[in-house]
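Inspection log for the structure reproduced underneath, given as structure tokens.
Note that this complex is displayed minus one protein chain, with the remaining chains in position.
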Amino acid sequence: MKRGHRPDYLLALGVSVGLALLLGAGIMALTGHPPLEGYQLMLQGAFGTPRAIGNTLAKAATLCLTGLATAIAAQAGIFNVGGEGQLYLGAMASAVVGAKLAGLSPWLGVPLALLAAMAAGGVYAWVPAMLKVKLRVNEVITTILLNSAAIYFCTYLTNGPLKTMERGISSGTDAIDPAFMFERLIRRSSLTESIFLTAAIAFLVWYVMRKTTAGFQMKLTGQNGRFAHYSGIRSDRLAVGSMVVSGAICGLVGMFEVFGLHGRFITTVSNEFYYDGMLVAMIVRYNPLGIILMSLFFGAMKIGGSAMELNAGIPSSLVVIIQSIIIFFMAAEQGIVSALRARHAQRKAAQTLRKEAQE
Amino acid sequence: MNELISIVNLGLFQNTLRTATPVVLCALGCLMTDHVGMMNIGCDGMMLIGAFAAVMGSWVSGSWMVGILFGLMAGLLLGLLYGVFVIKFKSDEFIIGVALNIFAGGLTTFLLRELTGQSGTFHAEGGLSTLPRLQSDWLEQIPVIGQLLNNNTLLVYVAWALVAVCWVVIYRTPFGFWLRAAGEHPQSLRSAGKSPERMKYIASLLCGVLACLSGAHLSLGYLSTFSENMSNSRGFIAVACVIFGRSNPPKVFLAALLFGFIDALGMRLQSLGISSALTATFPYLGTVLMMVLLVWRNDRKKKRLARQTAKA
Partner (left out) sequence: MQFPGVLANDDVSLDIRKGEVFALVGENGAGKSTLMNILYGMNAPTTGKVIVKGQEMTRFSPSEAIARGVGMVHQHFMLTPSFTVAQNITLGREPRRGVFSDLKKANAIVEDLVREYGLKVNPADRVDEISVGLQQRVEILKTLHRGADVLILDEPTAVLTPQETDDLFHVIRRIVREKRMTIIIITHKLYEVMAISDRVAVMRAGRLVGVEHTRDVNERALASMMVGREVLLGPMAHPPVVNAEDAPAVTVENVQVLDDRGLPAVRGISFQLRRGEILGIAGIEGNGQSQLVEAVTALRPLRGGDVRIGATSIRGLTPGQVRALGVAHVPEDRLKTGVSAPADVTDNLIVGREKQKQFSLMGVHMKRRAIRRYAQELFSRFDIRGAGVDVPVGSLSGGNMQKVVVAREFAFDTPVLVISQPTRGVDIGAMEAIHQFIMDKRNSGCAILLVSADLDELYRLSDRLLTIYEGRVTGEFIPSAIEKAELSYYMTGGGKEAEA
């Protein structure tokens, strides 16, 4: 982010969030729920108890990873909207590995599952990336379509060939070795040891994007592909590479869900996790630090929203609405600001000219 | 082998038409905006909201006509929203599209809960007034084709008519020329004294209306109710059809039919014992394949043309 633009941008972000929260309050009032109470419940739901804090942090971690996955590809000019499918496949791959390798030492089993998840996500992202780079097929559409394909495929596997024989499980694959599972850090919350891995990955992504030559070249590729090619940058390779990394990270997110919470692959392993993270990334214009910070805010909103629903009956989809309003305002921010600036400049110019004419 | 043949019957093609229609209507809207240079990937969200609005209208009034009306009004509002953000505020159309989709999901789920107290799939007590089917005894008598064309819900016929109307408007009327000029070379239109921005707004409105209409068909004509996220990425398939058909209405229509066919085929294959989840992947994989083939074919055509002109 260019230094001159940052205060403008932060102001716009603040205003957008504020306005969106106001609108949310309005919607709450219109549907007969007292807004202040609603937001209070949200805050409590996110931070009120240790369990809540754990859930919020866990949610923020997921958002952070998926957001960074979006960002690292977006910086190179390639839009990975298929993270959801990559997540599913990563979860499935890790679940299969975790079950098949039961009995092995966790020091072997878990890393292997990690690799499986990254490979599954990475490969599934590689396909649309190659299609874009070699054949110029629009990757937004292919990745979205491949999402549905992947999710259905995993459903098929879960209810079909890979369906577990365990009694009492109506839908799911075989359980992974319990020794492989991540420990919960806060009792009865979804916060697990995977958060340490998340932090490491977040740092790594930030470092690569901001401090390495690869990140620099990716940034240039995204800004002006012709210039990158002319300068000798292997922009094709970088674009595909960033997409594969993006897919691998999404695969990892899926693996964390399986190995941290469920112990097997279930069809509800994710609920639009990737899209939420993608949203965060878009709002902060793919800035890695921004993603890390914003994911906390959005994580709190998400967890708080569920609590709000449980206790006051305000549907948590309200949170989704508020989030999308923030994006609308942020997307329009540049346009509104430049339109306002242009008019202001024109008025000033006319003023000065009139003054000069009088002298 | 016999089993395979038994799948390919009249029912398969009838289902093709039913499945394809929402995509056709939505695609017609998207190709309008494509001609003015905007790719509206938010049409999936528009479809969802249209579906919801139509069901609500029908439920509240007891008449499917009011449902359609609600859908159309929603379409105008959404088209205006999209237009204002993309044209006036110059926002990135991709981001606005994604935001719209997310917004639609949240809004419909929220309103479903708040207005009806239900969630998931909507059950209207006493049933819902759905779109009428149009029947003609005369058509029924014509073998195969007649039976195919007969007994479809209203909007299916509307969709066919719109394909023709759109083609005529875009390629044979001045309005269509202005639309295309606004997308291809807005400055040329402006220097001719017409406003490209106005064309873009009109296209946005039309897209909103058509996308919501497709949603109305989805909820009132195809599935006969509303369920959360029922658009199921059909909007993106519509966009893929627009790309595949090069924004030319009849070609886009064929692409949508192809999608419908694959989808219907998938459902039929279930009767052979193939899992429904697996067959559900077919339309999506099929569309991706379609797009790849299209680009590949384009490339080869260009190279062939170049070789010919070089020889001349």
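Going in written order, the chains are labelled A and B, and every chain counts its residues from 1.
The rule is short, and it goes like this: a residue touches a chain if its C-beta (ideal position, glycine included) is under 8 Å from a C-beta of that chain, and two chains touch if they have at least 3 such contacts.
What you are looking at is a predicted structure, and each value in this text was computed from that prediction instead of being measured.
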item: Subunit B residues touching the omitted chain (full complex); value: 168, 172-174, 177-178, 180-181, 184-185, 187-194, 302-303, 305-307, 309-310
item: Contacts of subunit A with the absent chain, listed as residue ranges; value: 2-3, 211-214, 216-217, 219-220, 223-224, 226-234, 346, 349-350, 353-354, 357
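Here is the rule we go by: only the chains that are shown with their structure count from here on.
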item: Centre distance in Å when subunit A and subunit B are each reduced to the mean of their C-alpha atoms; value: 28
item: Interfacial residue positions of subunit B with respect to subunit A in the complex; value: 41, 85, 88-92, 94-96, 98-100, 102-103, 105-107, 109-110, 113-114, 232-233, 236-237, 239-240, 243, 275, 277-278, 280-281, 284-285, 287-288, 291-292, 295-296, 299
item: Contact footprint of subunit B on subunit A as seen in their complex; value: 27, 31, 79, 81, 131, 135-138, 140-142, 144-149, 152-153, 155-156, 159-160, 275, 278-279, 282, 315, 317-321, 323-325, 327-328, 331-332, 334-336, 338-339
